[in-house]
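Apart from one protein chain that is not included, each protein chain of the complex appears where it belongs.
Chains: A and B, in written order; residue numbering restarts at 1 for each.
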Amino acid sequence: MLEVRDLHKAFGGFAAVGGVSLTVAAGRVTAIIGPNGAGKTTLFNLITGHVRPDAGRVLFEGRDITGLAPHDVCRLGMGRSFQRTNIFPRLTVFQNVQAAFISHRHRGRDLFTPVDRLYQDETRALLDSLGLLDRSGEMSGFLSHGAQKQLELGIALASEPRLLLLDEPTAGMSAVETRDTIRLISRIAGERGLTLLFTEHDMDVVFSIAQWITVLHQGHVIAGGTPAEVRRDPEVRRVYLGDRR
Amino acid sequence: MPDPSFVFAQSLSGLTAAMFLFLIASGLSLIFGVLRVLNFAHGTFYMLGAYSAYQLVQWLGPGPGRFWIAALGAALAIAVLGGLVERLLFRHLYGKEELYQLLFTYALVLILSDVAKIVWGTQQKSVSRPPELTGSLSLFGAIVPHYNLLILLLGPSIALAFWFVLQKTRAGRVIRAAALDRETLGALGVNVDRLYTLVFMLGSFLGGLGGALIAPMRATVPGMDTEIIVEAFVVVVIGGLGSFWGTFLGALIYGQVLSFGILFFPRFSIFAVFALMAAVLIVRPWGLLGRPLQ
Partner (left out) sequence: MRAGLGDLVPMTPMTALARWAPAVALAAAFCVPALGSRFYTFVANDVVIWALFATSLNLLVGYTGLVSFGHAAYFGIGAYTTGLLMKKAGVSFLLAFPAAGGLAGAFALVFGFFCVRLTRIYFAMLTLAFAQIVWAICFKWNEVTGGEQGMPEIPYPDFGWLERLGAAVPAVAGWRTAEYYYFLTLVLVALCLWVLRRIVGSPFGRILTTIRENPERAEFIGVNVRRYELAAFVLAGVFAGLAGGLFGIFNRGVFPDFAYWTKSSEVLIMTLLGGMGTFFGPGIGALALILLNQQIVSYTEYWPLVLGTILVVLLFGFPGGLAGAAIALWQRARRRLRGA
């Protein structure tokens, strides 16, 4: 579904991503792990077009998307959540998701229809599945951190992606919130047949839901495989798991 | 082909204008570099510098060296004013959006220019040149007043002194670090509050000094503030907001474009200046010698 070939990106001489290749198979839940500064977020930004690679290619469903602008990448069927929560804080919860529907369905060029009538049912249904329906009138910036993360997921889902990239979906959450979020993500991915690619620092989360794990260290892939394989990998144990667990 | 001595005189007058602008614009650029805000009131500080110099000259009376005391005193007074404004008011807007900061500095323009009108009236004030520099000099057939020549030399010397401070002292290193990355400064144990006040004072000092030094060359009148601030914007934008040598280069370019523009296309020299500013912003928004903001 997604293929990254020998991607390079340096910032001022520092190689944030130095020749990363990986494949995300359709329908599989793939995790990217690695210590802080391993290049996970940069890799995401390279895939979604927020940062241009110095070299290498990104292929999405067989199509070369290297260097496409983020809004074009999004339109091809890739959704994304950000590490720092990324919502529209002074719009209501409802408006946040509705806006994503408007954009995805090419209604943004409409200058005259009253917006309030559009995509009522779709937005409500999506908010319902996220458990946010009863808060739809609230100003989203005032929601709790966990609820904002859920809303962000809703915004991403409104674009009806086939591949969903989640950057640290449980960052800053309590244990309970983390558990609920992971359940929610797994359920929705299952229902919608989504392919998931995520980064995560919480190893319990990673090993509980990932079907495939790629390990990044100092901008390089040092291992990739099923959770069991990665757990056994001596290199991974040395540079990463060893000093942490 | 115009007469070479005329061309020389023209470029010299452009250079003099440039050195003035550099003095003023470097203060603006410094404040932007560290505080990340464009200070519209900088032009007003410049105007107040000119008025203060006039006032001090009046009080001190004529005599050798008096003008220089007045100029320095005026610049110091403006520095104190800048410090007070930063401490008492501007400080509270740091967390807010940039538009509010910009509009606050514009409010200062409105208030302070009227205060100047109340104190000094609308009649133009003039300061005579310091007695030791009333003469002039003939250079390649062009008549150059001593005072202009001094300004020509003073600009680069202040620039060099300034550059030296930035490069060689601890305060300078802190300021440069602040311009690059303000977040880590607090972590390094630098008193950011005090640094901001200091930088605001230093920037205001340069603006006030520019005003004081121009008082003997141009009339001091209301409205000189809104005129100069746009010119200073052009200079710092061309050279690069927050870049010291960029401001120097920007001032040189501005001075030459304006003085030769007036020579060859008298009608469109102002146009050329703003067109240049727009062109630089389009091609290199961070200016000729500036660095892109993160």
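Methods note: a contact is a pair of C-beta atoms (placed from the backbone, for glycine too) under 8 Å apart; a residue touches a chain by one contact, two chains touch by 3 or more.
Please read these numbers as outputs of a predicted model, since none were measured by experiment.
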| item | value |
| --- | --- |
| Which displayed chains the hidden chain touches across the whole complex | A, B |
| Residue of B:103, B:165 or B:219 touching the missing chain in the full complex | B:103 |
| Selected from A:4, A:65, A:99 or A:222 as touching the chain missing from the view | A:99 |
| Full-complex contact with the absent chain, from A:7, A:38, A:58 or A:74 | A:74 |
| Residue ranges of chain B at the interface with the undisplayed chain | 36, 38, 89, 92-93, 95-100, 102-104, 106-111, 113-115, 117-118, 226, 230, 233-234, 237, 241, 267-268, 270-271, 274-275, 277-278, 281-282, 285-286, 293 |
| Touching residues (missing chain, whole complex) on chain A | 48, 50, 69-71, 74-75, 79-80, 82, 86-91, 95, 98-100, 102-104, 107-116, 118, 139, 141, 155-156, 158-159 |
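Everything that follows uses one rule, which is that only the chains that are shown with their structure count from here on.
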| item | value |
| --- | --- |
| Where chain A and chain B are represented by their mean Cα positions, the distance between them in whole Å | 49 |
